[in-house]
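A single protein chain has been omitted from the complex, and every remaining protein chain is retained in its original position.
Take a look at chain A:
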Amino acid sequence: MTNQKHDFPWVTIEDLAPDARFSLRVGEAGRDRAGLTLGLSLPTGVSNVVRHGERAVVCLGPDEWLVTAPEGERDAIVEAFATIYDQTPHSLVEISDRELTYRITGPAAFTLMTIGCPRDLSRLTPGRAVRTVFDGATVILWRDAEDAFRLDVWRSFAPHVRDLLDTGRAELAAGL
């Protein structure tokens, strides 16, 4: 079984190392200040992503952002937001441990995503990310390139999603 997986180069599924992740909620009045605190300008418009160094921020809703950063930057982010709290009311919740991330790459990555995601993924252009659903589980789907995706999956759903991805990959490998 293991060999068979390695013999199929069209799609690769990897577990990624943990990142620091935060859920940021802030109203329109505090948006600029919150962005500045991260060293960037918060993206507006659902699905838009802004990157700064190794930090990435995706707009998930009209007043909701997901912030990802290397684990080493976690404390600095928490401290920076604590200093603006009295001037700029917001909610910054650390959710690093809530989700696991899978990376799906290769020429068949797009096809593999379609087995669980009902969206028209051709309209999710590279560089953007959305919260959507993957076979019933809420996920954050990042499209990093034409044939590179990342899935942030809540821990309790992760075994189900991973099994489904592995099954889909095996079916693609078998030419189904």
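Criterion: a residue touches a chain if its C-beta (ideal position, glycine included) is under 8 Å from a C-beta of that chain, and two chains touch if they have at least 3 such contacts; residues count from 1.
In this text, contacts and distances are computed from a predicted model.
Choosing from "Sarcosine oxidase, delta subunit family", "Methylene-tetrahydrofolate reductase C terminal", "ABC transporter permease" or "3-phenylpropionate/cinnamic acid dioxygenase, small subunit", the protein name stored in UniProt for the chain missing from the display reads "Sarcosine oxidase, delta subunit family".
Among A:49, A:130, A:151 or A:165, the one in contact with the hidden chain is A:130. Only one residue from A:61, A:89, A:107 or A:159 touches the chain missing from this view: A:61. Contact between chain A and the absent chain runs through residues 45-47, 60-62, 64, 118-119, 123, 130-133, 138.
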